[in-house]
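For reference, the structure discussed in these notes is given below.
Of the protein chains in this complex, one is absent; all others appear in place.
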Amino acid sequence: MIGIPLTHILIFSLLLFAIGIYGALVRRNIIGILISIELILNAANINLIAFSKYTSPSPEMGQIFAIFVIAIAATSAAVGLAIVLALYRVRKTVYTDEVNLLKW
Amino acid sequence: MPVLEIAVKFGIYAAMGTVLIFALGVVTLRNLFHCALCLAAALIGTAVIYLGLRADFLAGIQILLYVGAVVTLVIFAIMLTEHLAGKTVRQNNSQSLPAVIGLAAFVAILAALIVKTPWPLQAASHAKISVMEIGQALMGTYVFPFEVISVILIAALIGAVVIAKKDNSGEQS
Amino acid sequence: MNRILGFFDQIFVSAKAWLLALLGRFLPDWVVVLASIVISGVVILVMGAVIMMYLTLLERKLLGRIQNRYGPNRVGKWGLLQPIADGIKMFTKEDIIPANADKIIHLLAPIVIVVPAFMIFLVVPFGRGMTAANLNIGLLYFIAVSSVTTLPIFMGSWASRNKYSLLGGMRTAAQMISYEVPMTLSVVPVIMMSQSLSTNEIVLAQSGCSGLHWFIFTPWGLAGFIVFFLCATAECNRPPFDLPEAESELVAGFHTEYSGMKFALFYMAEYMNAFTLCGIAATLFLGGWQGPFLPSWAWFFGKTFILICVMIWFRGTFPRFRVDQLMGFAWKFLLPLTLINILVAALWHFLPPVWAWLWSALILVISFFILVKLNINFVPEKRVYTLES
Partner (left out) sequence: MVTPDQIILVPLLPFLAFIVNILAGKWLKRRAAWLSITTSAMACAVALPVCWAVFQGGHFAGQETWLMLGNTPLRFGYLMDPLSAAVLFMVTIVGTLIQIYAAGYMHGDPRYSRFFAYVSLFMAAMLTLVISDNFILFFMAWEIMGLCSYLLIGFYFEKDSAAKASLKAFLTTRVGDVGFLIGFLTLFAAIGTLNFEAMNTAMAGIQETGPFNSGLLIMAALFIFCGTIGKSAQFPLHVWLPDAMEGPTPVSALIHAATMVAAGVFLVARSFALFMVVPNVLPVVTAIGTVTAFGAAFIALTQNDIKRILAYSTISQLGYMVTALGLSGLGAGTFHLITHAFFKALLFLGAGSVIHGAHVQDIREMGGLYKKMPQTAITFIIASLALAGVPPLSGFWSKDEILLTAFASGHFAVFGILLLTAFMTAFYMFRLIFLTFFGEARNAKVHAHESPAIMTLPLWGLAIGSAVLGIPGSPFMHHWFQNFMAEMVHYPEYEPSTMIMACSIAAALLGILLAGVIYLKQKHWAGAIAKAFRPLYLLSFNKFYVDEFYSAYVVKPFQALGRKLFGFDETVIDGAVNNTGRATMLLSAVKNWIDKYIVDGAVNFTGTLVYFLNSITKRVQTGFIQNYLLIIFFCVLAFLFFELKILKGVL
């Protein structure tokens, strides 16, 4: 048995998640937001692993879902960054507060 | 060997701490390139935690995909969009304060929830989950999501290429 | 005879076991475990450094021979002390940091690049029972760790604040990411056949026919080996895939702004990568330490040495690729070939031996020719660069 209680892992991932959300909320750079989202996904992954390790009868399940999450993260990064590049080409900026056409 | 176990435990806590510090770096540093490197460090730290949780395969995947692919992509994007000189401009917008307050409340609520919930702990087995089990589960029980993921990957690949491609039609006319 | 062979075969293993037993007499268990790790680590560190030093010498000598000259022959007998002289020169050189550089990262990059280079040594099976860490995901570990190498190159190129460095860094990243894909895929048939990710298991899976049942002697193994080896050459940025550090175009690419010890570290990582990649190639396709008569580690080092010589031979023979050729080669030739190779491996598994041979050889040859045909017709679009006034 691993010596760490589940609660600690959960709180750790909660903090990581919160940091990620903070980044997504306050970063001006879109790439910064994407990075923060990676952190959020990572926190979710840790939770998946921890839960499947501690509470699930079939421990491989969490890993499989984590793999799916990682794949989705990779796709989101690829598409997101492609969008960022396209945006940069058109608007010459990657700052969210300079891309605010869609308002009243 | 209790000493080794303690060492492992300590190692995991240390990894957690490192990850948190680097994660804070990710969201606070002004230089975006440093942020990306911090992200890489945080992700590697997460992989170490996975190792501690006996998820070796996932740790490998984590490093291969996140550090090897995602972070590289991010850095690529940074290099293509930032100017080489990298003037340090303001990186955070004006909503830091409400975000921090909200997050504090969020963390407090969820931490209380985590602490108070009686988790249905199972006696986790010592054995590592072998790659074969994961493979069989992927190809058996979870074959449908697996295929869906592969389709999504293809779609994302093509989509990314199409989006990022320079629009040539305008130049020719 | 067999006992003598066995003794030589296990000479390093027995030495370590003896040492540990000695320690175990008067130290607690966990110290012994720690000591075991430390011993392996020290051996790897020392071996890495030594290998790197003498690879440089080997390369210079061989290149010299290829170019009809002698190569270094002044320092020591046959120039054997040349690497040490080089090392001293490197240590004593001035460490120049560009004024505008990102100092921390400029410092970190060469350190970080050595780490994965050493870490790969962990899973290389140097001989029977001579794997530092017999991970059951060894191969995945190898792929994952080697993919990290991109990162420090980026760091170095970005931190230098130099156009050539940045270009070199971008090229490296593009090249490494591109070649990682066919490399990983070319390994898949091996995993399918040995049904394991552990490097040890893979070697053991090639143990038939008195240690000569190597994967390279099958059609898919041959194709996989060729692809893997080409990708490996590209991964460690060696000619003819050395665009990222092309002297004539980029003034050495990402390590333009490095000098002294930092440069030496980059150099070291590169040679260590070359060694480990050749070692892994030998492990995966050439039966690793399997082989008759000689001790296992001798077989391993012999095979690796031959592969390194081939790499050097490449360097002495081939001109450098163009960028579009480089990328096109990875995505349009190697990648389809590896995908077909995976299918062929599956076919091999399900067919009776003779038919398997026939069909897989046929499919591979045909697809090879089709791919060559398709690629040869490709002419890159002509670009005109107007001079800016």
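As written, the chain order gives the labels A, B and C, with residue 1 at the start of each chain.
One rule holds for everything that comes next: a contact is a pair of C-beta atoms (placed from the backbone, for glycine too) under 8 Å apart; a residue touches a chain by one contact, two chains touch by 3 or more.
Not measured: the values here are computed from a predicted model.
With respect to the full assembly, the chain omitted from this view is in touch with A, B. Across B:L113, B:M132, B:V148 or B:V162, the residue that sits in touch with the chain not pictured is B:L113. Residue B:A105 is the one among B:A105, B:M132 or B:V151 that touches the chain missing from this view. Of the candidate positions A:L25, A:A50 or A:L81, contact with the unshown chain belongs to A:L25.
Annotation for chain A: contacts to the undisplayed chain at residues 21, 24-27, 33, 96-97, 100-104.
Across the interface with the omitted chain, chain B contributes residues 93, 95, 98-99, 102, 105-106, 109-110, 112-113, 116-117.
The rule is short, and it goes like this: only the chains that are shown with their structure count from here on.
Farthest from chain B in terms of Cα centroid separation is C.
When chain pairs are compared by their number of contacting C-beta pairs, A-B comes first. Between the CA-based centres of chain B and chain C the separation comes to 27 Å, rounded to the whole angstrom. Between the CA-based centres of chain A and chain B the separation comes to 6 Å, rounded to the whole angstrom. Across the complex, chain B is touched by residues 28-30, 33, 100, 102, 105, 135-137, 140-141, 143-145, 147-148, 150-151, 154-155, 158, 161, 163, 166, 169-170, 173, 177, 180, 195, 197 of chain C. Listed in rising order, the residues of chain B touching chain C in the complex are 1, 3-4, 7, 31, 33-34, 37, 40, 44, 56-57, 60-64, 67-69, 71-72, 75-76, 79, 84-85, 128, 130-132. Against chain B, the residues of chain A that register as touching in their complex are 1-4, 6-12, 14-16, 18-23, 25-29, 31-32, 34-36, 38-39, 42, 45-46, 49-50, 53-57, 59-64, 66-68, 70-79, 81-86, 88-89, 94, 96-97.
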